[in-house]
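A single protein chain has been removed from this complex, and every other one stays in its place.
Here the chain labels run A and B in written order, and each chain numbers its own residues starting at 1.
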Amino acid sequence: MAGQAVRAEAAGGQGLLVLRGVTKRFGGLVAVQGVSFAVAEGETVGLIGPNGAGKTTLFNVITGAVAPEGGEIRLGGERIDGLRPHEIAQRGVRRTYQIVRPFPNLSLLDNVLIGSLFGGTGRAGEAARERAREMLAFVGLTDKAAMLARDLNLAEKKKLELARALASGPQLLLLDEVLAGLNPVEIDRSLALLAEIKGRLGTTIVMVEHVMRAVLRVSDRVVVLHQGEKIAEGRPEVVAGDPRVIEAYLGERVG
Amino acid sequence: MPVAFATLLQTVINGLLVGGVYGISALGLTLVWGIMDIVNIAHGELMLLGAFACYFLFVGYGVTPVVSAALVVPLGMATGLFPYRTVIRRVVGRPALASLLLTFGVSLFLNNSMLNLWSPTIRSVGWFPGSLALGPALIPGTRLVAFAVAVLAAVLLYLFLSRTYSGRAIRAIMQDPEAAAAMGVNTRAILLLAFGLGTAFAFLAGSLLATVRPFAPQFAVSYAIIAFVIVVAGGLGNPMGALLGGLLIGLIESFTGTFWSQAYTPVVVSLLLVTFLLVRPTGLFRGARA
Partner (left out) sequence: MPSRLRPTPLLLALAFLAFLAVPAFQDESMTSFCFRLLELVAMTYSLNLITGYLGYVDFGHIVFYGVGAYTTALLLSGGVALHPALLILPGGAAALLFGLLAGYPALRLRGAYFAIATFSINEAMKAVVLNVDWLGGSEGIPLARYIRLELTTAYYVLLGIAAAVAAFSYTAVRQKFGLGMLAIREDEDVAEALAIDTTRYKLLTYALSGAVAGLAGGIVGLAHVYVSTEYFDVGKSIEMFVIMMLGGAGTALGPLLGAFLYFLIKDFLILRSPHLHLVIFGLIIVFIVLFLPAGLVGYLRERSGRLRALLE
């Protein structure tokens, strides 16, 4: 424990991922405004907020898909803002997409194989293939390994993205609404899968999620965004009762 | 003075007047490109169809190119509906690979059909309306008329886009297709209309260009490249940018011809294209998209 604390200290902050004053505008529109928070190694943090709160933008900024205008982002103490997306990915960051983006004309195995071939812990040859098969088994898609990704249903595509993201053994996993559009049975299955990723693989997770029940069950901590700013942060059950958070959500429903 | 004033003036006049026609051609391309994200590789062939229409009307029936210009617009509109309904609409929303290869197939079909029917002979419309003197320079009548018709067409398009429901719908879809659909715009009908308009403008530009310089089916590629460069220079989906870009490219081409060599025009145009794309991918002129 002491060792971990020292490492976090040496990393110049309080964890694996540290955001300080991150800001992103599109034209005159502020998407993310001075957001700061940290995620410790092994932790699962839920990122919630009404539509347009800036959650996906924040993911895009962390992964380097868009460059922030202000603030800094550190991964394991090293600044990663301003790096190209593949350089950030090289350092062990992987994500899934709100609107799924598997490689449609490739087999499931090739989809996941690409995930395991590239990146810091990238494997080569047969080891990569083996890892890809393992990950397909992990998400329960072994029987469909030879199918093309475009022929899957939504729930399967989401699992495939998860397998692809996990294949390189990432340090940090960003999940963008992995549960959206799933039916209750599929949600339960996916939640079990998430618990296993957390427990067995020990992966650090930041998840954007609308299904509150899921956020409360899986997250160690929750960060709430509203109109691009952080309005609350804390343990899930505490945040869920915060009047500002309730107002932010109610405001959305009425307006 | 190293360069005679007369030469300079003549170069500017020639460039600007042809530039107006280029602008019209680019308008047609940018309408389709901006609204349905399809780069019509067959744009040059559509222009040549307009050129041939003008030529045959003049040679066969003695129709003045000014009148032909008015005739090719509805003709182009009607012609455009056919490829749109049969094939183009099927690649709307698909990746660039599909629409590029599809319109490439269409261009192959049209180009070789024209070669088959009308041979690779280089033709010109032998219409000579005289010329005007402007100080030490001459304004060729063909170019002046072509420019005037181009400006008139641009003004009419502007009025259409700003004053009519359909025109506003086109602009709405260009700016935000999802929002436009949510507001109840009949996207399918509007796309059809836009493709028809795009084809009509290609026909018109081709018919005007045929009065200014000789043409042949195999020139389609160079016609298309000029239109692409202008759209890129003017900013995608920006009609005003297309017109200004047309004038600019017309001038550049004219200056290249006077002070270097007409033969190097493709080199200059190519360098410009790559420079525009890299330095100002959103176009030189801030417009509707900004």
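Going forward, contacts are C-beta pairs under 8 Å (C-beta built on N, C-alpha and C of every residue); 3 or more make two chains touch, one makes a residue touch a chain.
Since the structure is predicted, the reported quantities are computational estimates derived from the model, not experimental observations.
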Visible chains that the absent chain touches, using the contact criterion stated earlier: A, B
Option touching the unshown chain, where A:Leu113, A:Ala155 or A:Ala248 are the choices: A:Leu113
Touch with the omitted chain, as defined above, among B:Leu100, B:Ile139, B:Leu251 or B:Leu284: B:Leu100
Contact with the hidden chain (one of B:Ala4, B:Val59, B:Ala78 or B:Leu108): B:Leu108
Where the unshown chain meets chain B, residue by residue: 33, 39, 41, 87, 90-91, 95-102, 104-113, 115-116, 221-222, 224-225, 228-229, 232, 261, 263-267, 269-271, 273-274, 277-278, 281
Residues belonging to chain A that touch the chain removed from view: 63, 65, 84-86, 89-90, 94-95, 97, 101, 103-106, 110, 113-115, 117-120, 122, 124, 146, 164, 168
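Throughout what follows, only the chains that are shown with their structure count from here on.
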For chain A paired with chain B, centre-to-centre distance based on mean C-alpha positions, whole Å: 47
